[in-house]
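Missing here is one protein chain; the remaining ones are kept as they sit in the complex.
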Amino acid sequence: MTSLPAREPGAKKLGLVIDLDTCVGCHACAVSCKQWNDGGHSAPLPDYDPYGARPDGVWFNRIHTYETSGGAAGDGAAGRTVHFPRSCLHCDEPACVTVCPTGASYKRAEDGIVLVNADLCIGCKLCSWACPYGAREFDEDERVMKKCTLCIDRIYNETIPESERVPACVATCPAHARHFGDLGDPTSAVSKLVQSRGGFDLMPEMGYRPVNKYLPPRRNACTAAPLAERPALPGSVAERLLSWLDRALSL
Amino acid sequence: MPSETIALSSPIGDTVKTTTCYMCACRCGIRVHLKEGRLRYIEGNPDHPINRGVLCGKGSAGIMQHYSPARLRAPLLRVGERGAGEFKEIGWDEALALAGGWLGEIRRTDPRKLAFFTGRDQSQALTGLWAKEFGTPNFAAHGGFCSVNMAAAGLYSVGGSFWEFGEPDWEHTKLFLLFGVAEDHDSNPIKIGLSKLKERGVRIISINPVRTGYSAIADEWIGLRPGTDGLFILSLIHLLLAAEVADLAFLARYTNAGWLVLRDPAGPSDGLFARDEAGQPLVWDHRTDAPLAASHPEAAPRLAGEVRLADGSRAVPAFQLLAERCLDPAYTPEAVAERCGVAPERIRRLAAEIAAAAAEPVLLAEPWTDTTGRRHATMPGRPVAMHAMRGISAHSNGFHTCRALHILQMLLGAIDTPGSWRYKAPYPRPTPPHAPPGGKDARPGHALAAMPLGTPAGPADLMVDESGTPLRIDHAFSWEAPLALHGMLHTVIANAVAADPYPIDTLFLYMANMAWNSSPEPAETSRLLTEKNPATGEYRIPHLIYVDAFFSETVAYADLVLPDTTYLERFDCISLLDRPIGSADGPADAIRQPVLAPDRDVRPFQDVLIDLGARLGLPAFTRDDGSPAFTGYADYIVHHQRKPGIGPLAGWRGDGTDCGRGAPNPHQLERYIENGCFWHHELPPAARYFKYANRDYLEAATALGLLDRPDPITLQLYAEPLQRFRLAGLGHGTVLPPPALRERVVRFHDPLPFWHPPLEQEVAGAEEFPLSAITQRPMPMYHSWGSQNAWLRQILADNYLYMARETAASLGLADGDWVNVISRSGRVSGRLRIMEGVNPKTVWTWNAIGKRAGAWMLAPDAPESRQGFLLNHVIATFLPENQSRRLPSSDPVTGQAAWFDVVVRIEKAAAAMRESEPRAAPLRPPPGLSIPARRLGA
Partner (left out) sequence: MTPALSVIFFTTASGAGYGLLILAGLLAPFGLTPANRWFGLAAVLLALFLASAGLVASTLHLGHPERAWRAVSQWRSSWLSREGLAALLTYPPAFGFLAAWFLARGPSAPMAACGVLAAALAAVTVFCTAMIYASLRPVRQWRHVLVAPNFFLLAGFSGALWLAFLSRTFHAASVLPSALALFFGLSALAVKLAYWRAIDRSKGESTIETATGLGRLGRVRSLETPHTEENYLLREMGFRIARKHANRLRFLAVLVGFALPIVLTAAGLACSPAPALIIALVAAMLALIGIFIERWLFFAEATHTVVLYYGRPA
């Protein structure tokens, strides 16, 4: 059913919080995602021309790198380099779901995860047009649309230890820049993180109301007072040192 | 519409095994899930001390490495000309008989004619032992072209080093300084650590020409010019000393800052420590105003002021010499700013910030006892932590740069204290180290008395003959590079071809891609491998045995290729005797176990080496009756003893309850496997800091076999071994450098750190070659030979040359332009990409993306060879010849290949350029290998 499920305020909204202040751009999440899903619910994630001239394939998570300029162009030092993982945001208003003519795309009522039922997908690609974020990936072998499942076959998987029931990208992130939880619950750890760190939506103007949030890069400023340099006293370095050491010893 | 049925609880696979990752040098613990006999999923092992459950992109791509079509299938024998890539598959019996024949003949006649060099080998304890037993001094791994500056400077200064040998105190530091490019070694622990700093809001400052990777998340980025880190650090020291910021108590207690240095201008003892009759260095005790052995428990050394000793000689504390060096006006911020590309105010501000952080000590309420027996109620620490990566090391001034950084740490009292940089077990080691390299005794049919690699303490330990001529094929431990602790892999092929100092018969390479990205000037290196002696028609290097798991560029140049397994098909050990995985809280080691059986006719290299050792009758690999001592590497791991009770693995020795020292335990590997393939020993809290002077630690480390004796370790602010070499350069002593090298030895063997311009820049000239050119390892690929990996190469299949916007504007270059990168020794062409976060006098690219067409089973038109390029083509192996003497373009102290010294100019390429240059003829795949046409996917 591509009509969105009726969801009460406070209903469970599983999603990710991605900390752009901590992400070092190592692609660990992207490759782990590829690996998990290549054998998971949406298997396979094909690779086209894997050893040839145009290596390409289906990835549910892609890592961009941006440079921001602190002001004028060329202002290298004032700017920042930001690594930016991009994947499905499991929006509250996912037009990718509502445009689907067959009901293949759907948003789960119980946790808000947006999924594709590949058996119903006719491969019209309209959902990928409807997603502003580029979260939909077409499998050109099976000719159906695929996407991030939030590792639905991990997070509820009773055959793996409970502490590891998080999406593969979260489990593997070496910099702990990815957090998973219920963003519908204002008391959850992820909601608090969003609250305290000023988590934001991507393209809020689109009105899709993404569930996933991004935490902005921070920059701690130097607060140290200038170093009190001793005036260059007359005399040799040895004399200066002796004077310093005498004072130090007399303390 | 019925909603979808999702199998929420499908088991990941049917079998899960633990082992250790080998997609880079990080050595993370992994769990490998198998499904119907195939790899299904690799994840971090949550219990493992290195990675605690996380895994990087390379580790997750291990599946694609394992199933790479570039895996070699069987031993290969060359049937055409070298380099033509014509091989036939042979059986192992034939291959081993052939290798055994060549090697046996060498051992019977002149073992030095075997040059055995390994690349990113993690079994150097075995390979080094094998070389020693064979009797050749010509052994080393890839450290000489990678990181030996960092290692040597560390070992001769603090008895430890950065990289995976130490770690910041992530829990307590308040300021973190990260030096150098390349997101390399210890990658997951650093990422985990950085996230801890971020959680606590600790300021991270990156001093790095390029703002990518870890630098991207730094609170402040200082984009200095490559090769000027030493200058920058010395300027920081200058400012701190000028402001009288130094932990004098720390310096007096734990370093040799108070040791008296003889002043004997032009005399044979000038610059050496004053010593008592027992040979103990002396300090001037300020309470008694008299000399006292530095080791005296009550010694309170004066740190300045010249003194006159009983024998009339004059001496000054080392600290004063350091202060005189660093307070020199050459190191004021104003004097260094232009060269470094950093404004004086920024250097001042950083010095102030360091001083401020150091001024607020961290106090752990943890009582401990020092080596004098003094009890301390708390552990006070200077919360300034540092970490350095390859960037500061890969220069001809890298040794002194790394030394300068350790001295900055010493001045702050920020070594192995709460909040500072900490040693990982088994470090610290006694410093300065002293284990003369073995090999002077090389003779037919005999093992060497000592391991080929060592740590010289002075001229007498060098591998040179009476005339000062090198005794090793790579010239390591010669006057060209006295502290070449890791050998000099980058000079081996050129020296062997030039018979300098003598010709060799067989070059035996393991995992070292010398025909491509592991060599400067790969085209020239490849040519040398095919060079023949016109008189005999024989190759200059008559035999080349190459061991690799994959079809790398070097395969084409081998006479005999011995195919290795992948890391998931063999036993391995990550040993405390080699490159350990311990943490600051205790030692650890690990194993790999085979999770899959090879489906090809391949064997683990270590098994092959042990087999060859037995065939050749090498003592350590043969029983008294001549039979093989070990059935294979797994057997060796368990039963080999380096010293009585000490073997490759420290865990579960003896009856399974001993650790560190103990008899071999036949069930040791089973215990490791039960424990997730690793062993980790937690030190008691009282033993975790001040390890150089912490009695509990030193005694525990001795009991574990990490140290021979629980003696205190004094940090070496002043490096006396260097002065010994310098004195030889000045003509003192009996082992003297050849006259042509004396000036060089005197200049660079300074017991105190100093900065000199990178040698390449001195010879190339800033006018003609104004830009530094460096490489970085891409985080998702570094050390993982990633171009063959179907997933990783989707991330990076070609590379650009990155340049600062303002520099591009001044050269009239635009994003995407094809450009020529020209150095004094070569040219490479690729595409330009403009960025903001790079030092304006620096260009850089990702390392080793460019591949030779056809290699690694990539299509000949793969982007890696079509557009990708290798910067190595513009990096010279040697400096220009001077007085008909060829010196390596390396650090003159350690021989470290000065990759990042290279300077270039950039020109817009011809408009018609569409492919990168230089281009070599495509390699032909070995028999049996083909590019799979099918799309991958499970």
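The first chain written gets the first letter, and so on, giving A and B; residue counts start at 1 in each chain.
Heads up, the rule we're going with is that a contact is a pair of C-beta atoms (placed from the backbone, for glycine too) under 8 Å apart; a residue touches a chain by one contact, two chains touch by 3 or more.
Owing to the predicted nature of the structure, the values given are computational and were not obtained by experimental measurement.
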Among the options B:L796, B:M857, B:I875 or B:L923, which residue touches the chain absent from this view? B:L796
Have a look at A:G10, A:P186, A:P216 or A:G235 and name the one touching the chain we're not showing. A:P216
Can you tell me which of A:E67, A:D185 or A:E229 touches the chain that was removed from the display? A:E67
Residues of subunit A touching the missing chain are 1-4, 20, 25, 27, 30, 54-59, 62-71, 73, 79-82, 84, 86, 95, 97-104, 120-126, 128-134, 137-138, 140, 142-144, 200-208, 214, 216-217
Just the residue numbers, please: which parts of subunit B touch the chain that's not shown? 1, 794-798, 833, 835-836, 863
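Here is the rule we use: only the chains that are shown with their structure count from here on.
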Can you compute the centre-to-centre distance for subunit A and subunit B, using the mean CA position of each chain? Integer Å is fine. 33
Under the touch definition given earlier, write down the residues of subunit B that touch subunit A in their complex. 1, 3-4, 6-12, 35, 40-44, 46, 51, 53-61, 63, 69, 183, 187-188, 191-192, 194-195, 198-199, 201-203, 211-217, 219-221, 223, 239-240, 242-245, 248, 286, 302-306, 316, 319-320, 323-324, 327, 348-349, 351-353, 355-357, 779-780, 788, 790-795, 797, 804-806, 809, 835-838, 840, 857-859, 861-863, 866, 931-932, 935-938
Would you pull the subunit A residues touching subunit B in the complex into a rising list? 1, 19, 21-28, 30-32, 34-36, 38-41, 43-57, 59, 63, 65, 67, 69, 73-77, 79-83, 103, 106, 115, 117, 119-120, 141, 152-153, 156-160, 163-164, 168, 171-177, 217-230, 232, 237-238, 240-242, 244-245, 248-249
